[in-house]
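If you scroll down you'll find the structure; I have some questions about it.
We show some of the complex, not the whole, and keep each chain where it was.
We just call them A, B and C in the order they show up, numbering each chain from 1.
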Amino acid sequence: GFAKVDHYRAINQGFPEVIFGLGKRPEQTAAIFERLTKTGLPVLATRCTAEVYGAVKSKVPEAVFHDLAQAVTLRVSEENEHPLGTIAVVTAGTADLPVAEEAAVSALAMGCRVKRIFDVGVAGLHRLLSKREELSEAQVIIVIAGMEGALASVVAGMVDIPVVAVPTSIGYGANFGGLSALLGMLNSCALGVGVVNIDNGFGAAALAATIVRSGRRDIGRSQDV
Amino acid sequence: GFAKVDHYRAINQGFPEVIFGLGKRPEQTAAIFERLTKTGLPVLATRCTAEVYGAVKSKVPEAVFHDLAQAVTLRVSEENEHPLGTIAVVTAGTADLPVAEEAAVSALAMGCRVKRIFDVGVAGLHRLLSKREELSEAQVIIVIAGMEGALASVVAGMVDIPVVAVPTSIGYGANFGGLSALLGMLNSCALGVGVVNIDNGFGAAALAATIVRSGRRDIGRSQDV
Amino acid sequence: GFAKVDHYRAINQGFPEVIFGLGKRPEQTAAIFERLTKTGLPVLATRCTAEVYGAVKSKVPEAVFHDLAQAVTLRVSEENEHPLGTIAVVTAGTADLPVAEEAAVSALAMGCRVKRIFDVGVAGLHRLLSKREELSEAQVIIVIAGMEGALASVVAGMVDIPVVAVPTSIGYGANFGGLSALLGMLNSCALGVGVVNIDNGFGAAALAATIVRSGRRDIGRSQDV
């Protein structure tokens, strides 16, 4: 075969099987997707176009397409019954939505509850300030912003919760494809910020879910005592 | 002579004579400084070490040294009697102070009133929010910040006043000598931000004073009608 | 809804409602545009293709398309009856026109008078020198140039008026998408230059209009005395 499917599990128990659609042909993604359905676990394919979804659907009719997120899923619902924890997904602008939805769908697939807080960029602070309560209820906050990426610093300064910062390529000119937001987030003057690659909504969700799971496991340990 | 002093006036009436100390030998700066004292106007020399000040003082005993700003002045006082207008100088951290003081001293030398608002970076928003009133009384706000430079966006979002943004080289690692703050400010999602060179406190003051004077001139015109 | 329209007002009283068309679907822009018409204020949508204009026009027939500027407007005319002040829009070459027209249309929408001075790049200085009079009548000058961006320095050296410098991505090879002009303008040896993002005609107009309004407000204050 053209790819070793068995190592998809390597990631971890509890995690969905994940297919990275970029650079794969529709039939390839569809074939892997079909095989993964047999595990009984949730299945997630990111970076998929509508055309890829077509190919998957013809093999796995129950597969669902997440238009904005450009993701195809199976056995992933908007509300997990026994969520591992809550991840807030926060964006600066509406243009960051595709990345945010990739993060949200991925976090759902990984068993978390997701709270979306969109379009609260720092140019109009009142929008963000009114969300302080909601933010403080999450175990992890994913902050997604392009242009200067200042939202990560402001959010991290407001709460004492781990912030996973995702720079986006949104902007133009001297944003240099997301470099401005990336550097902004890496140089954040606030504490508690970890940065992932530009536009990497999926990676942010994976880190956030790992953090949530790491906390849960400790619960077990603590209760053992 | 080693430099043409007469063109220092080119800048404009009302402006002080300015000497850029960087790369000049102490005696050179002192010699130009002495000649400029004869104009009766304020004199300003930026980027001067204590050693340069020594050389100037031996020729012009009334010259004043601004330690933090690394500036030497004559006929520049902390309060202008008939200020052209008010310039707020705002910094994110205490490490930005040298640049802020270069801006402040320069603005004073150019005939403005200066209001200093220091150490109000975005990691602790309450500090900045409590200054909204003070900010709104300025004709121009100079925002000085290193690291991710997010302060410029937040300030510009709070008020409807021109913001002159000065990225500083404060920070380390992926700040790349001020590049992170520079790109952050150029990509600001807020409106009304003009950016100057990294660490260029003097240039920020010159732009701010030009804006203030531009407004004053219009007053004259309006009153003519 | 897919976007919070109310915060478009955040910008300021007197400002038009502004829609940033990039990355929005035609129907989205059209829907926001329609809603904004109800405010009675001017409406401005930037970065719109002819196709977007089609979508807007089918909902708001009086909407106007500015071809070169790639902007759609309502209640914006080439001559404001009571202009807040005059903004000169100056370009180095004809290829800079789209950015210049975005700036011009935006400045008109914000209530200013606009004076266009195009194609006066520094390779043939006589073209620029013959415009000194016109330049000196503006309250703010927007200088738009690609390639080496030298025009900003030369204009700022000629007048004592704030210069808003817009680097453009015009050029090829080692212009690196506008970086050459951007760095040129940030390192200007002339005083009174504030830089905005590459190709950001709208942002330049917003800064220029903020400067003009800042001056007007001071008139009020002065006259109060």
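A few remarks follow.
Criterion: contacts are C-beta pairs under 8 Å (C-beta built on N, C-alpha and C of every residue); 3 or more make two chains touch, one makes a residue touch a chain.
Because the structure is predicted, anything quoted here is derived from the model rather than measured.
What's in place is 3 chains of the same protein, and the file's complete complex has 8 copies in all.
The rule we apply is simple: only the chains that are shown with their structure count from here on.
Ranked by separation of Cα centres from subunit B, the top chain is A. Central chain (C-alpha centroid nearest the global protein C-alpha centroid): C. Between the Cα centres of subunit A and subunit B there is a gap of 43 Å.
Subunit A and subunit C have Cα centroids lying 37 Å from one another.
Residues of subunit B in contact with at least two other chains: 157, 186-187, 191. For subunit C in complex with subunit A, the touching residues are 2-4, 7, 10, 22-24, 167, 169, 177-179, 182, 197-200.
Note for the complex: subunit A touches subunit B at residues 92-93, 121-125, 129, 147-150, 153-154, 156-158, 171, 173-176, 179-181, 183-191. Interface of subunit C with subunit B (complex): residues 10-12, 85, 139-140, 157, 160-162, 164, 182, 186-187, 191-197, 203, 206-207, 210-211, 213-216, 218-219, 222-223.
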